[in-house]
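One structure, pasted below without further comment.
Here the complex is missing one protein chain, while the rest keep their positions.
Chains here go by letter, A and B, matching the order in which they are written, and residues are numbered from 1 within each.
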Amino acid sequence: MERIPILKMGDFLLVTIQVDLYDQLAENLESDLINTISKHSSKGVLIDISAVSIIDSFMGRILGNIAVMSKIMDAQTVVVGMQPAVAITLVELGLSLNGVISALNVEKGMDLLRSKMHTSDNEEQLYDDDNE
Amino acid sequence: MTTITNSKEEALIVREQDVVPLRNRVKEYGVKIGMSILNQTKLITATSELVRNLLKYGGGGRVIIESVSNGRENGVRVTFIDNGPGIVDISLAMKDGYSTGKSLGLGLPGTKRLVNEFDIKSEPGNGTTVTITKWKNG
Partner (left out) sequence: MQNNFLSVLKEHENKLLTIWSQLLIESGSDDGAVEEEESKEFASLFLSALATVKGKFQDSPEFEKVEDLIVGISSSRGKRGFSPRENAQYLTTFKQASSQILSDLIKDSEQLYQANLQLNAILDNMTILTFEAFMRGREDVISRQVDEISEISTPVITVWEGIVALPIIGTLDSSRTQIVMENLLQQIVDTGSSIAILDISGVPAVDSLVAQHLIKTVSATRLMGAECIISGIRPEIAQTVVHLGIDLTGIITKASLASALKTAFDMLALTVVKRKIV
């Protein structure tokens, strides 16, 4: 069974999506991620979608699910590398990808995750407002 | 406006695994007429939405891909035909925010915005046919 590899990078996890996600693969990814976050007490998840050329509502739902699931496990999700054509199409389609934060690339994504970690360390927050 | 079909093919959609090959075929049609990446993305995304609907609500069906032209430019037309239960209220389905499944409640109206022509025929008990057309520079 094909599974998408998850890389551990310190406190964060990196997932690079390079194939089209179909049902089973997407479900596997969701459970693999949750388990891995739990196992390593990861604080953040970076999903690299720079190789993804089509994001439909199915894929959007998956990304949303991952963001929510991770948040419940106290990890922040950042989606990186969205292609311009994909961004424009998503806006036209009306998919807002609520709860998903984006960054231009992996490096900026990691900076973002680190800054978010410091914020939650310094302030007592029960709920993070998703205002991005 | 009369549209001419230049080439045409049909695919049977039965399982989830049929989605990606269909998307790739539609992409090839787009590439062949020189469609920009952005327009290809919109066309394939619309195709992806509609073919998933076909599987989820229509119980599978047929998809016809055509290379068409209207005298001024070339385009790609995709038709989705199923024999499922049909849509009870089309105007409701086309209103932004409507959803019966676990989708993000956007399906048809959003998909319509991605293409140039969008036609839907459906009768409860008689299945649904959706036809979309994207012109090269549309």
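Following the convention adopted for this analysis, a residue touches a chain if its C-beta (ideal position, glycine included) is under 8 Å from a C-beta of that chain, and two chains touch if they have at least 3 such contacts.
All figures in this text were calculated on a predicted structure; none of them were measured in a lab.
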item	value
Residue, one of A:Leu25, A:Leu90 or A:Leu113, that touches the chain absent here	A:Leu90
Option touching the unshown chain, where A:Met9, A:Ala51 or A:Leu104 are the choices	A:Leu104
Those residues of subunit A which, in the complete complex, touch the missing chain	79-80, 82-85, 87-88, 90-92, 96-97, 102-105, 108-109, 132
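As a working rule, only the chains that are shown with their structure count from here on.
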item	value
Centre-of-Cα separation between subunit B and subunit A, whole angstrom	29
Subunit A to subunit B touching residues, read off their complex	20, 22-23, 53-58, 60-61, 64, 84-86, 88-89, 92-95
List of subunit B residues in touch with subunit A within their complex	16-17, 19-20, 23, 37-38, 40-42, 44-45, 48-49, 52, 96, 102-104, 106-107, 109-111, 113-114
